[in-house]
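Heads up, one of the protein chains got dropped from this complex, but the rest are sitting where they should.
Going by the order they are written in, the chains are A and B; count residues from 1 in each one.
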Amino acid sequence: MTNVLNEWAFIGVFFLLAPLLPSLPIAIAALISPRKPNAIKQATYECGLETVGDTWVQFKVQYYVFGLIFLVFDVEMVFLFPWALAYQQLDFFAFAAGLLFIFLLTDALFYAWGKNALEWS
Amino acid sequence: MESRSTPNQFLRLGITLVILAVIGGGLIALLNGITGQACLNNLSSCLTNNGWNPGIAGFVPILLGVLGVATFPLLVTILLIWVERKFAARIQDRIGPNRVGPFGLIQPLADVLKLLTKEDITPTGADKPIYNLAPPFMVASVLLIWAVVPFTPYHYGVDLEIGAIYFVAVASIATLAVIMGGWASNNKYALLGAFRTVALLVSYEIPLAMALLVPVLLAGSMSMVGIVEAQGAMWFMFMAPIATLLFFISSQAEVGRAPFDLIEAESELIAGFNIEYSGMKFAMFFAGEFMHVFTNGVLMAILFTGGWWGPFAYEAPLLGFFYLMIKSSFWYFISLWVRNSLPRFRVDQVMNLNWKILVPISILNLIMMALMLRIALGFEQSAGIVVTDFFSALPRTGFLLIGNVVVLVVVWLWLGRQGRQQRQLEEMNRFSVTATGD
Partner (left out) sequence: MANMAMTTAAQNEWQGDLSELKGLVSERALTGETMMLNMGPHHPSTHGVLRLLLELDGEEIVSCIPDVGYLHTGIEKNIEAKTYEKGVTLTDRMDYLAPMSNNMVFCMAIEKLTDLDVPERAQVIRTICLELTRLNSHLVWLGTHAIDMGAMSVFLYCFREREMILDMFEMLSGQRMMGSYIRPGGVWRDLPQEFLPALETFLNYFPAKIDDYERLLTNNPVWIDRTQGIGVIEPDVALAYGITGPSLRASGVNWDIRKTSPYLTYGHYSFDVPLGEHGDVYDRYIVRVREMRESVSIIRQALKHLTQASGGFRSNNRKFVPPPRSELGQSMEAVIHHFKLWTEGFSAPDAEVYMAIESPRGEIGCYLHGTGGNKPRRVHFKTPSLIHISALSMITKNHFIADVVAIIGSVDIVLGDCDR
């Protein structure tokens, strides 16, 4: 019990420290680097010209479609991990259930494929 | 517009040095205090005996462990920059860094020093908090992977029972960092890069995780330590070559390295998501990427080529660490080789490759592996084989290889058919000249 707790304490500390370690050099750089801002220096880089129109425009829906498909697959993937973990001890029924699940997953992929959700434009 | 004068700069440098000295001195004092008690073996109980609060005493070894595990990849990265530049130089028939230090070895340090003193420019209109958070996140996501890396049979950050899922989870923080950086920069090139990331990095996580399922399946464990130990008899690379390849390709894509470097494609998007970053923040993105490539090498070594396994790894843990590094470097060099040889994909081609080729293959591969493993288990049970060494693992390897061959044949036939169809389509679409005049 303490062991598991210790493990997660380790991960917890790691989560806190991991962003801090790279922040350290950034902080040092912020202290010792020169700071002479001016309007042109801070202008958005767009090949040397003023940018035209807003950057944060409404963007093509295609990206979201891929995002959605990914989400479906990613969530289902998480369910597969326990199955794979216990695989060597599973009986035939659980084995078949796992396979069925994968087939459903594949079916989803081919459905999306058939609906042309996987085409870029 | 002159905002700060030079003396101020020196003052800030002085303050920084003092702070660093205090931190360093404190650490040394702490270590001295600890080692003076000669209780390295069981630090927390020793500290408790010396009158420390048990809660804090239990925390100290964890903190030290975290620092140790997290600093190692950061230090390796500094060397990697040199290695990568030299290696690329060799491939491209040039010399590479050779001025600073012997063989240019100190070059990365010089670069770091230079970047430290570079002005940090935040573009107007940037979303500042997010803009500043993105670089540390990038590095953090890679560092976090190292928490579960088994360096030797006895040395690892932590042996998480769900190591594999943990890896998938923390690795995707990098995607988040890229999107944060790209979006917050308020730059169209950065935004395009960030959007490509959404499509690319996210998609390649599917075959990556699918390939990752295979070692989990074979080892019957999700812990990285367990997976390495399960490879004592036979490396998973020989049992599941297709999964190895899938994992390698997708991890190459996850890092955004050529031929998948379209998120920062310097010839199209100039630098993609990190176009507006300068100074140390840019360096962090850069370091994060380098570290990620090597981390992928380490993961390849752990998951498929037996981690620290090698002759006398149990007897001499340092040797195990050495083996791990050798294997990781091998994969790392292959990744560099690929990077320096191939042109870049286009965004729609990358998505096609993923969703229409890699994902179906990875699903098929997983099914075949599951089936063949079941058959192999049945065979082992009936023949009374217990997998303990190389020879007893041979039947299982044989069965799994048959599975791989089946997958290969199916894929070959299927891709061949698809390729022929596509070629016909392309020939139809590809305009053919009829009129030639002069």
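The criterion applied here is as follows: contacts are C-beta pairs under 8 Å (C-beta built on N, C-alpha and C of every residue); 3 or more make two chains touch, one makes a residue touch a chain.
The model shown is predicted, which means the values in this text are computed figures rather than measured ones.
K.L.:
Touch partners of the unshown chain, restricted to the chains that are shown, please.
P.N.:
Hidden chain contacts in the full assembly come out as A, B.
K.L.:
So which of B:I62, B:V178 or B:A265 would be touching the chain we can't see?
P.N.:
B:A265
K.L.:
If I consider the whole complex, including the chain that's not displayed, which of B:N98, B:T124 or B:S341 touches that chain?
P.N.:
Of these options, the touching residue for the absent chain is B:S341.
K.L.:
Touching residues of chain B against the unshown chain: what are they?
P.N.:
Residue positions of chain B that touch the missing chain: 1, 88, 91-94, 188-189, 192, 195-196, 258-259, 261-262, 265-270, 340-349, 426, 429-433, 435-438.
K.L.:
Could I get the residues of chain A that touch the absent chain, sorted low to high?
P.N.:
38-40, 43, 46-55, 57-60, 62-63, 120-121
Note that only the chains that are shown with their structure count from here on.
K.L.:
Mind pulling up the chain A residues that touch chain B in the complex?
P.N.:
The contact residues of chain A facing chain B are 6-7, 9-11, 13-15, 17-23, 25-26, 28-39, 41-47, 51, 55-56, 59, 62-63, 66-67, 69-70, 73-74, 77-78, 80-81, 84-89, 95, 98-99, 102, 105-106, 109, 112-113, 118-121.
K.L.:
Which residues of chain B touch chain A in their complex?
P.N.:
Touching chain A: residues 1-4, 9, 12-13, 15-16, 20, 58-59, 62-63, 65-67, 69-71, 74, 112, 115-125, 132-133, 135-141, 143-144, 147, 157-160, 162, 164-166, 168, 183, 185-189, 191, 195, 198-199, 202-203, 205-206, 209-210, 213, 216-217, 220-222, 270, 275-276, 279-281, 283-284, 287-288, 347-348, 351-352, 355-356, 359-360, 363, 366-367, 370, 373-374, 377 of chain B.
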